[in-house]
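Complex shown without one protein chain; remaining protein chains in place.
Per-chain numbering from 1; labels A and B assigned in written order.
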Amino acid sequence: MGELLAALKRKGYEVIGPTLRDGAIVYDKVESAKDLPAGWTDEQEPGRYRLKRRDDEALFGYAVGPQSWKKYLHPADARLWSAERQGGTFRILNNEAQPKHPQAFLGVRACELAAIAVQDRVLLDDKYRDPIYEGRRAGAFTIAVQCTQSAATCFCASMGTGPRVQNGADLVLTELVGSKGHRFVAWANSDRGAEVLAELRMAPATEQDSKEADAAVAAAAGEQVRSIDTTGIKELLYQNFEHPRWDNVAARCLACANCTMVCPTCFCTTVEDVSDITGDHAERWRRWDSCFTQSFSYIHGGSVRTSTKSRYRQWMTHKLASWIDQFGSSGCVGCGRCITWCPVGIDITEEVRAIRKGGKNGNA
Amino acid sequence: METLEGIIAEHHFFAGLESYYTSLLTGCAANVRFAPGTYIFKEGEEANEFYLIRSGKVALEIFAPHRNPIVVETLGAGDILGWSWLLPPYIWKFHAHAVQDTRAIALDGKCLRTKCEENHDLGYEVLKRFAQIMEQRLEATRLQLLDVYASR
Partner (left out) sequence: MAGTITTNPMLPQPYLVREVAKETPDTFSLRLEPEAGANGRSFQPGQFSMLWVFGIGELPISISGDPALHDRLVYTVRSVGQATHSLVNQRVGDSVGVRGPFGASWPIEAARGRDVIVVAGGIGLAPLRPVIYQVLQNRKDYGRLVILYGGRSPRDLLYRKELATWARHRENQVLVTVDYGGLSWRGHVGVVTTLFKYARLEPHRSVAMVCGPEIMMRFVMRELITQGLSRDDIYLSMERNMKCAVGLCGHCQYGPYFICKDGPIFRYEQMRPLLEKYEL
């Protein structure tokens, strides 16, 4: 692992990976293998996240932390441009900041790769493309690490996004810890991935190791206790706008927006125009926003979605249904973060099941 | 030359009415004309007739103290003016002010009321049609009340 990090540094990458902080696994700068959360795993339940010691020294022995890679690709605060007054007019200075070094993301899960692909579709492949995301995405080197265990809140298997990595990463690793020692089965999915691998001292993986890696990933899938049945889910949600379940979830939801912040595919932002005291210098900033806020749908004199019910319904319907019409796939990758980080433990998989019951197009 | 009966029978308000009834109605009808500025009826007066406007413009007005009359709605060709003749206490609730040279067919409401009491089938046909007018006016009035163009 140390060799991999060194190779990436030599190629000019700033490595971002899992670190331990504040009782959680947080993506931050990784200088050496010592910064990785060796021997830690996570216990996740609706509204609950705890780290627990493992009885081995696995570096990637957890599922997912509260953040996702959108923290780096689609940053929470970004200056779009600044402007200066000049004579009677003004000039725009297009000086959006890009990170100083290209970044290498270490420890990208299959669900996270799927989420990045979802955001690629939204921010790069639609009518207009986002230059900030484009710049960061082009430079980003991804090292995927396949999950060999699932948290109780994971449901990527039912969403078809994991835990097996299909494509999209530069390098794919599977960590094996056991009697035969701590090792990684690795392969490259891209040319620049192959270049990095070529610099490492590696032995070709034995058939046994490959089998063990496959089995570990399959076991992770088998462990999952949650799922969403996505059959006809678009019509189901479109046709059940008035389902009584929305009132039920509205009574619990605090509209705290945690789910949108931890969700790896949520992309909504707002713009803020600021100027300094002299009034000669103005800037436009882009910040993360959430459809759960009261002002998100504000138009002259009032908001369209004033009730928590309407906002929860909007979020879930968009994520699971409208997204399909808009972008050709579901917006949900089954990472389970919204379930874990909801303070009242609302479980999106349970909500879908409840709407199928007694709804139109559902089971009576 | 168009006959009164012909005009009544062709009017969309009376569409579908059996010719026996249109004849009955014609018996209660007369051609009338109002010069611009005339008040066709005033709030508080006894309501004994209603009008099929053939041309011109009539403003429904209401007076408030210390103010000039407020126009609540304007009616024109093809509209039915007046339904207070149909239901007790048979008193007009608004002024009807002909703001242009207005031609109409006046129908004797009192006469028609009596005929409706005698012939409930006719009564039902008349009430059905007036109910529709009232519904349309109510819907339009509610929209007006919403003041949709105001800035909040």
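In the analysis below, contacts are C-beta pairs under 8 Å (C-beta built on N, C-alpha and C of every residue); 3 or more make two chains touch, one makes a residue touch a chain.
Source: prediction; values computed, not measured.
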Touching the absent chain when the full complex is considered, from A:Leu80, A:Ile143 or A:Val249:
A:Leu80
In the whole complex, of A:Ala76, A:Ala198, A:Val225 or A:Val274, the residue touching the missing chain would be A:Val274
List the chain A residues touching the unshown chain?
80-81, 83-85, 88-95, 122-123, 126-128, 130-131, 241, 267-271, 273-275, 279, 282, 286, 289, 291, 296-301, 304-307, 309-310, 314, 318, 321-322, 325-326
By the contact definition given up top, give the residues of chain B that touch the hidden chain.
57, 59, 68, 70-74, 76-79, 99, 139-140, 143-144, 146-152
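Going forward, only the chains that are shown with their structure count from here on.
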Give, as an integer number of Å, the spacing between the C-alpha centres of chain B and chain A.
67
